[in-house]
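Right, I'll just put the structure down here and ask away after.
All protein chains but one are shown in place.
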């Protein structure tokens, strides 16, 4: 941490800053330049973090420059090797590409079973589908709730595909853990710290989606909340930022993939369906994600998108999804990688 | 609602769309232009909303244009006159300017009492202070929790200032309702629908902060969640969007004030402290907010900002706050408005 | 300038960096912390700037932290006192508020004369009006060009109001200088360095508009281009950033006003017409700008907005503008300021 004093900082103001640093038990290191005095702060980073705000509000201080990243457990400096998150035998982060697919919402028993069979046949390794739906309007379809979870569990029993589905509060989390293999925290709840801590205590595998205006650092600190409670089974997901152009629903930040892979050891997946909001862009962005180095994809597939109760325009038909999988497989091969195959049914 | 067919839409695709509209019990109105066919949809807006996504995913459809706003209870068309939210006698939205002030976090009994006395003396009508703090890092100070709420209640008992403070989940909400006069839902939880519904059912006055990438429509739909549960005591708060320039912490969207006042009957306040993140910009932005037509301000004031446990750099000293209030009062007068005075202590 | 070495930087990599610094004739100052080595660079800032990119690309370097602002002549450190730009007797930056008003485009002799009379009667001190119009589409009205400039000059002759109008290239600049008192560089040309240098050499007063995604620093560096050619008559203008919400045309960044006033000695004006794109928001944002501390406003006023050839929806009628001026005047008074009166006609 470096304290930059303003151009008119007085000797006394500098002394106050130095004294604060020393009082906190940290070392200070003063360097008087031509136009600015800067003061390096050396010592324990937790202590520095507590001191930072006090220094920022001190008279004569122009700004504080942080040298270290504010996260710990999620960082590559803490754990150099890639984390592999195991979801009922599906290994996310092991070098292969895990495709999670299924409808935006679970709408009926028949719909989710059809979807599950179709995505498995096309090569998906996990099943997605929302039972609790965060909807912008209170008047939109809100999901089948526990009934939806039961259908998901039934689809898993039949196909062997582990299930990922969203929870938005502690009560829903308990139900999701009961029925599903991986819980999703959606973009709107990325900084719902109560929920993050609950998932942290549960140790259940988590798919953590980046909020539409969250920085990379905020996403990593949200994951840090989960890991600091002892749950290391966290997968990060980029699903689009708030953009200014309505050609797509959100603005997919694909460079987040190599950035996250560089800063953190956690697996990274991309959701091209939520990001683009239009099925015809899902294929190109799914392939681009693979080429950018993702550990997985989460793709919306609906047996009949034009009858969907939510997000119809962004869901692929089973035919389109099958076509996409047939394109992704050789693409992965050309990159020296492979698409993880769906499990045979456990008995 | 208008369905715009693509340039190559076939007669058959048009018929499918028209049939869907009729099957939903709505009227259709076909207009064949030189380059596009467009189909107007007439009838109940709830039915239209359910139909929309199905139409968007129909073959040959280029896009859907919504004519009406998707919200209802929050809209001026529903209620033309301004809503006044009464918080223990403080009337937000009655034409006067309500100033809520106090520290970012409650840090000790002495600190909040000092702050309450100071902001009342300067003319604030309500007291703010966080007991549950949403912090980006799990390692930052997280608030005094129920102890903080008790101190806030004590400060209210002494000064008569109603208290507004944040809750992040259902459990915290119960405590906040017990101790405080108005609950705040922060920017990170603006789309925490579980929490919105809970506050809706509670009927407790709510200060709802706009998320940093929320559209005006999303903010109004979040308020719609609360109102649709029967709680009409909602105050909207602009507190800055995610911007690209680190000169300020967020990017204050002040034009949101007249936009919101035009679309909705709910009161609108601005938080210049969170928005700018630097105390020296709080004054100019507070005054600009008043000139833009706000119903209130929420301003961070700390007895000793350089000892604050959170957000020191954006908190005003009591001296600066007193100065600011002395500038806002004549400004309000020049606009034909007044600053609402703090209550005398109730007995 | 501070060089932060990565966590795995070797002794040798550190030596390479130190050698580069020394070879450039600068001083280095090495500080080995627990987790990072940082190297301070001391000396001439121009030399540092040239060295920076070489250091950023050196092996083992994590990042470079700049301590000083990269601009010089535009900065408060270079000139502590406010610059006053004199435009034919109108003094921008002298503490008063200068209102520039007139139509988006000059459309006819009659239209600009009517507009000039109306805005002068309402109290504007300068006349605006576009003769060369930058239009997003090549098929939109592109302005009357030199004919428009002649009408502007005629309007000035009659009313005594100095004229500000836009130029988009060197040829247009020569014409604008011939007919008008102040040249405008629009948002789309903020980083048209050829044009900036030309205006710099001309010494003509300049209204420099911020681009819709320009940082404060980029705006100041654009002004630096002009000043580095010897033209100190620069007025900065905030006119809205690219936002994500189509409720307004752009997103007015009003906190840019105190930020710019703090960093630079140059006058700052706001264009609420371009920023909001809707006439009904122009009044609130004009008043907010005054309260935020601007040196001036530039407002679109058209005798008959519903017959305008460009930007009709954002132009005020003379009646609305007169009303607005009658509100701004007492507002300025309450802030201890005044609106600068239009000149009596010079003879």
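Every chain is named by a letter (A, B and C) in the order it is written, and numbering of its residues begins at 1.
One rule holds in what follows: contacts are C-beta pairs under 8 Å (C-beta built on N, C-alpha and C of every residue); 3 or more make two chains touch, one makes a residue touch a chain.
Remember, predicted model here, so these are calculated numbers, not experimental data.
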| item | value |
| --- | --- |
| Residue of C:31, C:88, C:114 or C:228 in touch with the missing chain, whole complex considered | C:228 |
| Candidate in contact with the missing chain, chosen from A:58, A:165 or A:213 | A:213 |
| Sole contact to the chain not displayed, among C:199, C:309 or C:339 | C:309 |
| Touching residues (missing chain, whole complex) on chain C | 46, 49-50, 53-54, 56-59, 70-71, 134-141, 168-170, 172, 188-189, 191-195, 211-213, 218, 221, 224-225, 228, 241-242, 279, 305-313, 315 |
| Absent chain, residues of chain A that touch it | 213, 215-217, 241, 243-245, 247-248, 251-259, 262, 275-276, 280-281, 284-285, 287-293, 327, 330-331, 333-335 |
| Those residues of chain B which, in the complete complex, touch the missing chain | 2, 4, 7, 29, 31, 33-36, 38, 40, 42-43, 45, 65, 67-68, 77, 242-244, 246 |
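The working rule: only the chains that are shown with their structure count from here on.
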| item | value |
| --- | --- |
| Distance from the mean Cα position of chain C to that of chain B, given in whole angstrom | 31 |
| Multi-partner residues of chain B (at least 2 other chains) | 213, 241 |
